[in-house]
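In this view, the complex is presented without one of its protein chains, the others remaining in place.
Coming up: chain A.
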Amino acid sequence: MSGILNSSIGRKFAMALSAFFLMIFLVQHFAINILSVFSADTFNEASHFMGTFWVVQYIFQPILILGVIFHFVMGMILEIRNRNARKIAYVKNNGNANSTWMSRNMIWTGGVILLFLGLHFYDFWLPEINTKFIEGDMSGMINGEYRYYEELQHKFVDVWRVALYCLAFVFLALHLLHGFSSAFQSVGANNKYTRGLRGFGKAYAIIIPLGFIFIALYHHFNY
């Protein structure tokens, strides 16, 4: 078991496990965000619960951040090794004949998602940390009302920010279109369910990012 992360297959397995974790988190994130479209009160309550419940704050949140960092660092390690594995490129390479653009460009789609995460942290996570842990205000209130829904809507007033969010979610969809089924293959799951799983993966990869785009546009046009 020792040194498994030093092997190509071990790294691939670890990459897949972190991907599963992030894909499950994405569903949870979407489930809470979509509440904002249906009910401001419910969204506020859910956000306050997630922002103050100690299990989420002190256990899940650090694991999530470590998961993102691990997925990115491992992706870079794999990319560096893969580039070294072919130091002289083909003069003519017809990659489209045998594989999808998404599968060959995971590092680039992942890189764009990482850049987006920087913006997303700047927009939401850092102000939250500042309010809760630096200013020490854990109430989640401003003027006697929950602040979460108001803050969410306020962020989507700027058309350029909305455009950046939408673009990032397109890249997320491209990343997931290969990443979902690839994670299952990496843990050795290739069987009679694979075809169905690929179909489900494609639906997931389109529906979740499209849902996030819908939420951003909804708040932009309804503020």
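Criterion: contacts are C-beta pairs under 8 Å (C-beta built on N, C-alpha and C of every residue); 3 or more make two chains touch, one makes a residue touch a chain; residues count from 1.
Methods note: contacts and distances are computed from a predicted model.
Between the listed names "Leucine/isoleucine/valine transporter ATP-binding subunit", "Na+/H+ antiporter subunit D", "Succinate dehydrogenase/fumarate reductase iron-sulfur subunit" or "biotin carboxylase", the UniProt record for the complex's undisplayed chain reads "Succinate dehydrogenase/fumarate reductase iron-sulfur subunit". In the complete assembly, the contact with the undisplayed chain comes from A:A97, out of A:V55, A:A97, A:I134 or A:V159.
Among the residues A:V55, A:I88 or A:V159, only A:I88 touches the chain that is left out of the figure.
In the full complex, chain A makes contact with the omitted chain through residues 1, 4, 7-13, 78, 81-82, 84-95, 97-100, 103-104, 106, 178, 181-182, 185-190.
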